[in-house]
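Yeah, one chain of the complex is gone here, protein chain that is, but the others are all in their spots.
Read from first to last, the chains carry the letters A and B; within each, the first residue is number 1.
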Amino acid sequence: MDIAQLQAYGYFILTTLLVIALYGYIYHLYSKKRDVDGVDYENYSNMALKDDISDAPVSAKSHDDKEK
Amino acid sequence: MFHWLEKHPFFFAVGVFLVISFAGLIEILPNFAQASRPVIGTAPYSTLELAGRHVYIKNSCNACHSQLIRPFKSETDRYGHYSLSGEYAYDRPFLWGSKRTGPDLMRVGNYRTTDWHENHMKNPASVVPGSVMPAYRWLFTNNTDINTAFAEQLTVAQHFSVPYNQPVPMKDGTTKVVKMGSSVANANAIAIEEAKVIAADMRDQDVKDAVARGEIPEIVALIAYLNSLK
Partner (left out) sequence: MVNRPLEYDYTITKMFMLTTIVLGIVGMLIGVILAFQLAFPNVNLIFGEGLAEYTNFSRLRPLHTDAVIFGFTLSGIFATWYYVGQRVLKVSMAESAILMFLGKLHFWLYLVVVAAVVVSLLAGVTTSKEYAEFEWPIDIAVVLVWVIFGASIFGLIGIRREKSLYISVWYYIATFIGIAMLYLFNNMEIPTMFATSAAGESGIGSWYHSVSMYSGTNDALVQWWYGHNAVAFGFTVPIVAMIYYFLPKESGQAIYSYKLSLLSFWGLMFVYLWAGGHHLLYSTVPDWMQTMGSIFSVILILPSWGSAINMLLTMKGEWQQVAASPLIKFMILASTFYMFSTLEGPIQAIKSVNAIAHFTDWIIGHVHDGVLGWVGFMIMAALYHMAPRVFKREIYSKSLMAAQFWIQTLGVVLYFTSMWIAGITQGMMWRAHDEFGNLAYSFIDTVTVLHPYYTIRGVGGLLYLVGFLMFAYNIYKTMSARPVEEHELQNASPMGA
């Protein structure tokens, strides 16, 4: 198999995977509407609107959360 | 899965990287070897030509002049045969340009002479009435940096196997050897020999005197480079 064929297969497979991932994401967003924490995605807009340092976070970072 | 990424910045960053590097991996990497093979008739730049190429870059000639002839009748009529990938094999960096404020220069050596370039660089509008190109008079007084060109020749010969001091096949079946100096003094001596050929066709007495003294004004190197574009 020469390099051009490999490129073509690589291109096709990766594109297909990414398209599936993207559509999966869209389906996930619009069917669930909420993330695992039960926060409606649209509420995340409040991260910009209520951004004083004394405002309550939309979903606060708790201490038992693992970092990164 | 998706939500997990959004709350884990490190893996989010990795995800972004994978998605954006995808195009580069597929598009660019695999063709590397193939695209850099020289076509017959393409020789490496001589010391003086390479120094002239540096003058070309120093003054950003590529900001207004392309070196890429596209395969259209109007372009081949105007500039000559369309460009082939292998013709650029020794171009580091490439100088295709992105804007033609002035004409393409890919094969300018075929239809312009030393004399023409000399007058044009001194006062472009006197040769091409209506030209918006500025004059480049300092090229006649600044001296060329031959040593840097020599260092570049050594670098490309060592790292990229550019065939200096070796026979290179030409289109007419003959071969051509492009010389690279063995030492700084030798490289300068080779360059000055090349410069004398150019200076012989020039009118500017100061430039001729300088070359006779062993100095190489930038204009001489630049013209050597432009004449080599064929």
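By definition in this document, a contact is a pair of C-beta atoms (placed from the backbone, for glycine too) under 8 Å apart; a residue touches a chain by one contact, two chains touch by 3 or more.
This one's a predicted model, so the numbers in the text were calculated from it and none came from an experiment.
**Student:** Which listed residue, B:7, B:112 or B:179, touches the chain dropped from view?
**Tutor:** Answer from the full complex: B:7 touches the omitted chain.
**Student:** Check the options B:48, B:95 or B:226 and report the residue that touches the missing chain.
**Tutor:** Of the candidates B:48, B:95 or B:226, B:95 is in touch with the missing chain.
**Student:** I need the residue numbers on chain A that touch the omitted chain, in ascending order.
**Tutor:** Interface residues of chain A facing the absent chain: 18, 22, 25-26, 29-30, 33, 35, 37, 39, 41-49, 51-55, 57-62, 65, 67-68.
**Student:** Need a quick check: the contact residues on chain B for the chain that isn't drawn.
**Tutor:** Touch with the absent chain occurs at residues 6-7, 9-10, 12-13, 16-17, 19-24, 27-28, 31-32, 35-36, 57-64, 66, 68, 70-75, 77-78, 83-103, 125, 128-138, 145, 147-152, 154-156, 158-160, 181-184, 186-187.
Here is the rule we go by: only the chains that are shown with their structure count from here on.
**Student:** Which integer distance in Å separates the CA centroid of chain A from that of chain B?
**Tutor:** One centre to the other, that is 47 Å.
**Student:** Can you name the residues of chain A that touch chain B in the complex?
**Tutor:** Answer in residue numbers: 3-4, 6-7, 10-11, 14, 18, 24-25, 28-29, 35-36, 68.
**Student:** Enumerate the contact residues on chain B facing chain A in the complex.
**Tutor:** Contact set of chain B toward chain A: 2-4, 6, 8-11, 19, 22, 25-26, 30-31, 34.
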